[in-house]
Structures are given as C-alpha cells and as structure tokens.
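Of the protein chains in this complex, all but one are displayed in their positions.
For reference, chains read A, B and C in written order, and residue numbers begin at 1 within each chain.
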Amino acid sequence: MVDDSYSKSYEDAENFTFTVDLPGLKSGIVERPRLQRFLDFLSRLKNPLTIIGIIIVAGLILSAVLAPFIAPYNPIAVDLNSKNLPPSLQHPFGTDGFGRDIFSRILYGAQISLFVGIVSVLGAVAVGVPLGILSAYKSGYIDTVIMRIMDIMLAFPSIILAIAIAMVIGAGIHAVTIAILVVSIPVYARIARGSALAVIQETYIEAARAIGASGLRIIFRHILPNILAPLLVEMTLDIGSAVLSLAGLSFLGLGAPPPYTYDWGRMISDNFSYQAVTRYWWQLTFPGLAIVFCVLGWNLLGDGLRDAMDPKLRLKLSKEAKKLIKDLKKKQRGLEKSNAKKPVRVVN
Amino acid sequence: MKKSVKYSLALVLMLSLAASGIIILSPIKAQAVTTTLKIAQGGDPITLDPYDSWDSASNDVILNIYDQLVMYVPSTLQFRPGLAVGWQILPNTTIIFNIRRNVTFHNGDPMTPYDVWWSLQRVLPLYLRSALFNSSYINNATANPHHWNWSEYDGDRESFVWLLFEPVKDIRMADIGFWGNTTFTGENATAGDGWDEIVVEFSEPFAPGLSLFSYAATSIVNWKVATELGPHGMKFAPVGAGTGPFKFNSWILNYKVVLDKWENYWGQVPHVDRVEFQTILSASSRTLAIKTGMVDLLYPESADWYDLKSDPNIETWQEAGLGTRYISFQCLQNVTGRMFGILSNTTVRKALSYAINYDEIINGELFLNGLATRMTQPVVPAIEWAYNSSIKPEDEGGILPIYNITKANEILDSLGIVDVDGDGIRDIKGWTNSSDDFKLIYGYNIGNAVRERVGTLLKDSFAQIGVDLEIQGDEWSVFLYDKIVNGAYDIWMLGWGPDYIDPDTYFYPLFHSKFIWSTNGAGVNISSVDTMLEQARAETNQTIRAQLYKNVTNILINEYVWAWCYIPDNLYAWRTTVTGFKHSPLDQMDDLEYVEITPSAGAGIPVEVIAIIVGVVVAVAVIGGIAYWRKGAPA
Amino acid sequence: MTANVLLTIRNLRTHFFTEEGVVQALDGVDLEVYEKEIIGLVGETGSGKSVTALSVMRLIPQPGFIVDGEIIFKGKPLHLLSEEEMRKIRGKEITMIFQDPMNALNPVFTVGNQIAETIQLHNDVTYREAFNQSIELLRRLNIPKPERIVNSYPHELSGGMRQRIQIAIGLACQPALLIADEPTTALDATVEVQVLELIKRLRDEFNTSIMLITHDLGVIAEMCDRVVVMYAGNVVEKADVKTIFKHPLHPYTQALLGAIPYAERKKKSRLTTIPGTVPNLINPPSGCRFHPRCKHAMIVCKTLKPMLLEEEQGHFVSCFLYSKNKEFAEREHGVFEPLPGRIVY
Partner (left out) sequence: MKGLYAYIIRRLILLIPVVLGVMLLTFILMHSIPGNPVAYLGGSGKLPPDAVEKLIKIYGLDQPLFIQFFLYLANVFQGNLGTSISVNPGANITDLILTAFPHTVELTIYSSIIMVLVGIPAGVISAKKRNSLTDNVTRVGALIGVSMPVFWLGIMLQIVFGVAIPIFPLLWAGIHEPAVKATGIYLIDGFLSLDFRTIVDSIMHYALPSIALGALSLSIVTRMVRSSMLEVLGEDYIRTARAKGCSENATIYRHALRNSLLPATTVIGLQIGGLLGGAVLTETVFAIPGVGRLITDAILKYDYPLVMAGVLFIAIIYIIANLVVDVLYAYLDPRIRY
C-alpha cells in the first residue's frame, strides 16, 4: 500500500518540460562517446542549487574528517570558566553549560551524522538490493514472500519502527544505525525490484539467457548497471533522511550515550531548557541549523543528480529570447490598441 | 466573478455575525464558578493506593486524600494529632493511639478502629501480616471475609516501606485481650464503644517509632471501599476511600488528577473547591506553565529558580532540605570478578574525593544553581542534636576534601600509582589482577540530568588525575536493583531522603553491614559502626545517641566511604494569587486545605478578536471552495 | 480560384529558445486557406506542419515564440490579438484535432461533459442545454447510442470513437476552420477510412474549411483540394493536388512521391530523447535547407535561400531550378554547376 511514488515523481518536478514535436531531429542523432556523455553529465550538474548542495556535502565530509585538526577546542573538554558564552570570535557558535565550544562540537557531530547516514544507507542497499533483484529475477513465491515482508515493514511510520528497533537493541549509535538501516531496507528492495523487472523484460536479457549466461552473470553484467542510477539518487536523498531520523531518535534519548554527546540531535535535547529557550538561544539554534544544512545539502545533491541522470530539455530562455519576448509583448499591446480602429484588411 | 465577490461579502458578513452571536451567547463571559488550585508535577502519580506509594508525585496526592494517625504541624517538624487524638508511648516498646471519633470517609462511612487496624497492617512485612490475619482472634471467615485473600489483594507485593516496619511486632485493637474469647465482630465496631484504641507493639525498643505513623503509606483507608474496589480500583480511582481534606474526583492518566473539596472534613475545611495535579513532564514546560499562570504552584527547577524569583507574579520559598546527595564508592574487595578492589583502599578513595568539583555541582547552572549546601556528614543540619557542626570543608578551615586536582595527583603519586606506559592514564598493575589502566565505571540512572552531568564533570576532572572514567547509564530499576547492589559500578551518585525525622534513618540503613547488598551499596563493613548504630537505635537518652552518631560520623569521614556532596534545598514557587500556602520542610505538598486562591482574569488575546479572525478565515475557505466549484466543474 | 481567402499566413517565423540554442522551427512560411476547402500540409515527420498549426492557434508551448510574420484570419491579425480575443476565436472560429486520441481527452470528465464545456464556453447556454446539444451533435455525426456515449469516460471508448468525439468537440461551435493534426495516424486502417469519410462529409455539412496535416500522401490524394509541401520549416511547394501528383517540381516533392524509404511513417520524435545533441534546426543548413540531401544541389543552394515563387498558375515552388530563382541565381554568380554528386537516398 505504501510506495515511494512521491519521491519518484518530484523527480520530474525539478526538470519537467513539455515536449514539442520539433522538425528533423532524427537526422541529428549521432552516437556520442562515453566520455562525451560523462562530460555532459557533469555539465548538467552545473545548476546553482546542485552546486550549493555539493559544496555543503563536501564541507560536511571535510569537517568530519578534519575535525580533530580544525576544531579549535576539544568537544568534550569541560571549561567551567567559559560557560554559556554567546557567539564571539573565540567561540563562533558560543559555548554550552559546560563551557564546551559548540562550534567544535558541531564539527565533531558531523562525524556521527555522516557515519550513521552513510553506514545505514549502505547497509540498507547491501541488504535491500539483493532482495529486490532476487525477487524480480526469481518471481513466484519467493517474490511474494519478500515483497509481503517489505509491505509489513512499510506499514509502520518509519520513525516509529526505528524507535521500536532502537529500543530493543538498546540506546547507542550502533542501535540507531541499525534501526535506520532496517527501516530503509524496503525502499531499496522495491526500487531494485522495479528497475530489475523493467530490465528483465528487455530483449538483450532474453538474448543473454538464450546464449546461456548464468543468472549471476546476467544480474551483474546486465541488471545492476541499469538500476544504478535510480539507486544512487535514492541513496543520496536517503542519507539526508537518515540524518533526520538520527536527530529525532537522539532527541528522544535513544542516541549516543555520553560522552559522545556532540551528536547534533542530542545537543539540542540536552540544552533544551527554559534557560536555553529564553536566554541561550545559540545552544539550540546552531545544532539545529547544522542538521538543516546537512540534510539540505544531501537533498540538493540528490535532486541535482537525478536531474543529471535523466536529462530533459530544460526551459532556459537565453538573453535574446527574453528581450525578444518583452518587445513582442510590447508590440502586441501597442498594436492591439491600434488594430481596434484599423480597417479590416482583405487579402485575396 | 462579480457574483462570487458579492457572495463572499455576504458570507463574510453572515459568518462574522454568527461568530459574534456565538460569543455573546457562549458561556465564556461567565467566570469559572469554582476556584481551582492547579499544581504542576513532574510525573504522573504511580498509585493512589497509599500502602505502596513511594514517589513524591503519589505522596502529594495521597497526603491530600487521606489522613494519618500522626500528622505534622504545618511547615514544621512537630507532630500534631491526626486521626489519632492522642497517644501514649509506654516504656518504648508500645504505642497506644486513641482514634479520633466522628470522622467520616468521603463516601459517608464513619471511620472505625477496624479501618485503622486494616490500613496499618497492610504496610507490615508479609510474614507479620499473615501472622496477624491468621492469629487466634481473627480466625473465622464470616468475621473477616477477606482474611483468606489478602495476598491476592495486594498482588503479592510488599509495601515499599515494609523494611521500616520490621521492628513492629503486633498491631491490634485495644481490649482484644478479654474480647478474644467472644465472637469477633471487628469490622462492625464503631469508634466510641470501647474499640477506639490501637495498640502497636515493637519487638525491640525503637526510638523513632511514632514517626512511622505519619507516612503517606500508613494513611487510613476505608477497608470496605478498598476491598470492593480491589487493587486496581484503589490504585487509579480510590473514590470514598479516604478521610482527607480533598476527595478524589478523577484521574486522567498522564494528564491530571482532580480532587474536590470535602465539606465534612474533620479539620480545617479547604478554601479552594478543587485541586488539580497536572502532569507536565518537561521541566521547561513547567516553568513556562507557572510563569504564564497556567498552574499556580509547583516545585521549581533549580535552573529556572532565579527567573521565578525575579517574577513579580510569583512567590518562592527556599530552605535547607532534609535529603542528602552523595557520590558513593564501591568499597568492597574483589566483588564478583570485577577488576576493582582498588577502591577498597581508603587513600585512593581520598584521592578521588579530592578530584570532585563540589563547588561546580552546588553552584553550577546545570547542576544545583546555588540552591544547595555542602553536605558534611551523613546527617543533615536540620537535626541539630545529632549534627556535628565542627566538620567543615577545607576551604572553611575544616577537614572535608574540596576540589583540588594537584592534591589528588600527589596522593595517587605517593601511593605509587603512576602512568607507566605513558598513555596519560595511571596504571595499577599489582593492585588488581585484571587490567593495567586505572579505569572506573560511573553509573547513573537515565533521565536524571544532574547525575548524568556529574558523570560528564567527573570524566573531565578524573582525566586530569590520570583516571579513565566510563559513564554508564541504566534504567532506574536496573540501576538500583541490579547494578548497584551487584557492584556493577565503581562510583555512582545517589540521594537519600529521611524515612522519619531521626538520625537513625541517615545511618542505620546506609552504613550497617546487614544492608550491604541493598541500601548500603557502598559496602561499608565496619564492625564498630554496626555496634554503635545498634546501640543508638535502642538508646532513648538523646545525648548518648548524639555522641554515638558523632563517633560513627567521624569514622565514616576518615574512611572516605562517600564523597559527601550536597544537601538540596526545598524549593516551592506559587503565583501571588495563591495565599496561605504552607511549605513543608519535608518537601511535600500536604496542608493544601489552608490554601486560598483569588481567581485571576485569563491572559492572552481577547476571545472576540480571535472569533472574528476565525470567522473570516472560515468564510474565505468556504468562498474559495465555492469559487473553485463555480469556475471548475459545471458538471 | 475565386473563393475568398479565409486564412493567410505570411512569412511566419516560429522559433524555440531552448538551452541548447534557438531552434528555427519555422522560418518564413507562406500559405493561405480558402473557404470550404481541404488543404493538406504534407512533409516528413516534423517538417514544421504541427508547429504551423499551433502557431495559427497561438498555442505554441514555451519556449516557442512567433518571432515574425503575420497570420490573418477573416481579416483579423491573429498574431496581434490579445489572449482574451484569441480565446474567443479558439474553439469557435478555429478548432484543432490532435493526433493521439488516447491523451487528447481529459480522463476524469465524461465525454458529454467535455463537449458541453466547449458549447458552454462560446454560447450563453446552461450546462443542461449544452449537454443536450452535445447529444444532438453526436447524433448528427451519426455516432451510435449518443445517450450512452456522453455518459462514458474516454478510457471506456475505442480509439476511433475517441477521435470522433474529438471531432465533435472540434465542430461543437461550427468553426470556420478545422485543423486536423494527423487525425488518423494512431488509428488502424478501417477506422481511418471511416474517420476520413466523416471529416470529408463534415466539410460539406458544416461548410468549414479543413487544414489536414499528414505525412500520408495517400490521404492527401483522396482528401485534399490543395497541397502544401513543407520541409524543415519552409514551404517548398504548394499547388492543387492534381498538379502536385502530376508533375512535382521541387526535388523534395519528387523524392516524396518517389516513395523514398527514409520518408517512412515515423512516430513523433521527441527532442528530449536525444541527450545533448545539436539538432540540425539549431544551426540549419545555409541557403536552401534541402541542399545537403538534394541531388540537384548547386553551389548557389548552399549560399542563398530560394524564394517561394509562382512557376505556373497556382503552382508555387521554392527552388533554384526554376523561373525567377533560376535567373536570379545565374545573375548573382554565373556559376551553375551541380555539387559533386552524393547519394543521399
């Protein structure tokens, strides 16, 4: 009953265009070399939003990797002389009740977010995709069983199921990671199954079968490459949502135990007090902003990738066109007035 | 188009007219007919059945629904007659209570001595209860229809306070002696016909005996109601079970408990018509609630204390409390295969107690925010006669350790515990069998922010003395009933609230070696301490007792069994609309019958304005729909 | 021909401003439609036929724009009208039928509803009346059981029936001009014949003139009075149907008539299906757009653009092989020799 139809369909949102029947294009076809296509792909990533996304994600990864070197302070070192300091030059994002530098903590927090996001998504892919391909390749009761299980998992609101699983495993980063991983398995299973089914219909698979290629070979040689694109996009987007789930779970206290309290969601829940709400706004705002930017970055990147993956003629008016339209409109307005009194012109 | 504009105008007019009409007609103009006292609590009560209540949320409600034999003079620690008009203490093994007459339960039943007896026996240890029920004088089922099923009744669960009642030997109604040979009709007996005495016998002399009967747990319940309702009913809806100033109205789980004024209260009839104990989980929400006047009274958060203090609409009260908070060390040797045993060394414990930042814990904003005093010994200052005021922390010229990293380091160095492999952590080879690094486990119960933060603090300062601290959070019951008693932690923080106002409660359960796997989690096992505590318990001469307790105190302090942390203040905050609130030194909210409240006008945007706004919004929505319909489908 | 002109298109230029570049879909189309005639626009797929039609309807989707030229319908300059006025003309004066009957009807409304809508849009009638009128209309197109048809949804009807419904929508307001954009391509042969019959009959019944866009010369031959041959956004030849089929002048026309395999029926080709390639209309061949494929191609063809001139009575052609163009070409640069011959087809 549940599917990711919406995520699939604002695929088109970003780069939708009408399609016109334009003259003589067939004769324009040429087979482009692979490199050329890759270059086109890159060139299509050149839209401002995507670039922002790339920058953000790169920043995240950098800050996660370089945190020990670039972070001005130790994220768990207590400094009781500088408690609750507002943002300043020494402490760009201020300090918390223990005098710990929020900026450094956020930098380190990137490690946790990235770890959980990437590991959980990769894990989900590693489990989900084989399942999906299997159920597509071996249709029949295997297919039914797998897909029913997926349905059942999808019958829970994801965060709720994640809560339950994390509860069972016991609080901690690993628990949260596993929870998110498990929850996002069905998505990939479905995607893989869908695309694999589409591919299997193709004649070249028939051909491969005909020449007696082994199932594995067919899967690896023919099916996998073809479902790679949608998977990549979905993964990128999912890392974002994984970060969100992580934040939610650790806000509920299922996240990292101390001393790894520099997880973003946990920073918010730890600092969430009347004092913080009324006085120490920075303790709540900056970790939240970190989450927002992180997720935003992944989303932008994902959307950009998707656009680049299945290119369509995107509407972009060149300068001349814009100018032209403007004076066309002007002309028309002017002439509408005039042709009101213009005598009817008879042509024969 | 024009048409729809016209329509919309008409509709807006109509709707706003309707709205204003509703306003005029609606009952909002009439002020609330009842005066309600709203109290914010940090959690839902566990139960409203007195005998197994142990958390403060339940206690506060129960104390207002039920009465006890002995009660406190408001905002003091003096006893006053409760449901017992008086009592004699025969040479310290027996107490005789004279039951108050003409007291009626909330359902109109008169309170009988049998009710008292029945209510008291419930808190006794199981073996004692079975003894009572099966004793010679209550042996026939018709006389005592429920003697056979008392255990099902309480779900085989002993009262949480049963330990305290161990010294009780027998509870009986007076004159049992010569009634014994006649047929017993106890439950029909009414006060005043010679049955109005309750005799409590202790197996051994027990000085603080009287205070046992002031607990919420020993509240007097209507046994008929209790048996009708059964455990579940008593737990969640004890209608008519009590004699207290307020009678139970309703309990919306996880939301609020509502109590109504009980007009026929034997004492001061309440001024307010209704009391609501609202459950507001998050601390900040509670603070906001009282600042915005959504509730009238609460125990404020120490973090937000100064905001409330500075608020002109809010009055606050602060006084030294009776509870203590301490950091306990695992003093036992070689417990169940764990590495430690190093903490069994007094000097190491001393060193560690120098590495604890007491000042931050007491004054830090994340901790007590200055609303506590340094704890210097097991007993609190409020009990002057047993308190040794000469014991002070070092900075005040005393001997108690204060936060002093260098000294801690020196001590450890002098012990020869040094960092051999240069990983920044001292090595303890030779001290224990297992690991090399000096590594300790700090335990706290998840959800207790202060203890968790103390862990963070300790980890930091212990790192400075080359001790590695692992912070481990556990759920409360696991924390208490599994981990601590099985010595799974090396260090942990706990609090102790007095069971009764007597030094005994601060020493006996905590340091007597017979409680080592339960309340004496530190595993203090000093024979001299044991003997002195037993003496003090039996002794009635206060000066001698005082001396004994002071000796014990000295031993414990020099043994560094605990790091004596702080004594939290009792904090109350209430709106200025509330008058006559009696703040109890016991940090509880009984005596609400004296509270008066002046209803205040509700703040916020006037309802009328919002009414109009809502009307317009609705109108626009409707018109939008209509317009779409007209423009859209002709079908 | 003395019948007076209904629609005149002069030097119509419609360009699409894509991010790849400016696609010169139409550059300088000249044609006129007389009253009560069936004029056929023929040309290989996407030679600009549909774009011409859409330009007339002023329905060119973004980013296409009429850059230049004039469209005069009954003396009204359509290219100058405001949207409001244009809307009054669409569906009432000029209507259009689209190729794919599957998607051309709105799936969530009943057929009757959609016909009635058209009627209601242009005449002041209640929905009920409009609905009854639409039933009448269907009966006039002698469609069986109109009462049942009107209450059914498009997906419940056959392709041919859908196409008939489209025609009904088109004729709901007795338009003066009905543009049929490949009305029968998606239908199978038998149905195709019926639909064409219907159209032909309607011309006399409603005396509308019909612009029939197709790449099927057979259809042209049996339906049309006059033919306009288009190639790559230009009108290369136009004449009445006999002349065209008797002696075509333009090499392209000849090629078409010679049933050259590369002019086979193709489905619509969508620009979007060619990643990042440069369509040849973004920088079209210089001079005569046909010259790369023309077997009579001359140097001049590469440099200059021939004009659409009248070779014989009512027979226009734009090629340097003929008449004024020829003279002009010779005058311009005397050279007159074929390019090194290349086999294109």
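Basically, a contact is a pair of C-beta atoms (placed from the backbone, for glycine too) under 8 Å apart; a residue touches a chain by one contact, two chains touch by 3 or more.
Quick caveat, the model's predicted, so the values are computed rather than measured.
*Asks:* I'd like the shown chains that the missing chain touches, ordered by label.
*Replies:* Looking at the complete complex, the unshown chain comes into contact with A, B, C.
*Asks:* Decide which residue listed in C:Met57, C:Ile149, C:Ala239 or C:Leu304 touches the omitted chain of the complex.
*Replies:* C:Met57
*Asks:* Any idea which of C:Phe17, C:Phe73, C:Phe98 or C:Tyr231 touches the chain not displayed?
*Replies:* C:Phe98
*Asks:* In the whole complex, not just what's shown, which of A:Ile118, A:Ala208, A:Val277 or A:Met309 touches the removed chain?
*Replies:* Touching the chain that is not displayed is residue A:Val277.
*Asks:* Identify the residue among C:Arg13, C:Arg87, C:Lys200 or C:Lys326 that touches the chain left out of the display.
*Replies:* C:Arg87
*Asks:* Since one chain isn't shown, list which residues of chain B touch it in the complete complex.
*Replies:* Touching the chain left out of view, chain B contributes residues 19, 22-23, 25-28, 40, 44, 46-47, 126, 155-157, 160, 231-232, 235-236, 252-255, 278-282, 285, 288-289, 292-295, 446-447, 475-478, 481, 604-605, 607, 610-611, 614, 621, 628, 631-633.
*Asks:* Considering the whole complex, not just the chains shown, which residues of chain A touch the missing one?
*Replies:* Within chain A, the residues that touch the unshown chain are 1-3, 5-6, 9-14, 16-19, 49, 148-149, 151-153, 155-161, 163-165, 167-168, 170, 240, 244, 247-248, 251-254, 265, 268-269, 272, 277-278, 281, 284-285, 288, 291-296, 299-300, 303, 315.
*Asks:* May I ask you to list the residues on chain C that touch the chain which is not drawn?
*Replies:* Within chain C, the residues that touch the unshown chain are 57, 59, 61, 83, 87-92, 95-96, 98, 100, 103-108, 117-118, 121-122, 153, 155, 166, 169.
FYI, only the chains that are shown with their structure count from here on.
*Asks:* So, comparing each chain's Cα centre against the centre of all protein Cα atoms, which one is closest?
*Replies:* Closest chain centre to the overall C-alpha centroid: A.
*Asks:* So, what's the distance in Å between the C-alpha centres of chain B and chain A?
*Replies:* The separation of the two C-alpha centroids amounts to 49 Å.
*Asks:* Quick check: how many Å separate the C-alpha centres of chain B and chain C?
*Replies:* 88
*Asks:* Could you please specify the touching residues of chain A with respect to chain B in the complex?
*Replies:* 76-78, 80, 83-84, 97-98, 171, 253, 257-259, 261, 272-278
*Asks:* Enumerate the contact residues on chain B facing chain A in the complex.
*Replies:* Checking each residue of chain B against chain A gives 282-284, 287-288, 301, 303-304, 307, 357, 360, 364-366, 446-447, 452-453, 455-457, 459-461, 471-473.
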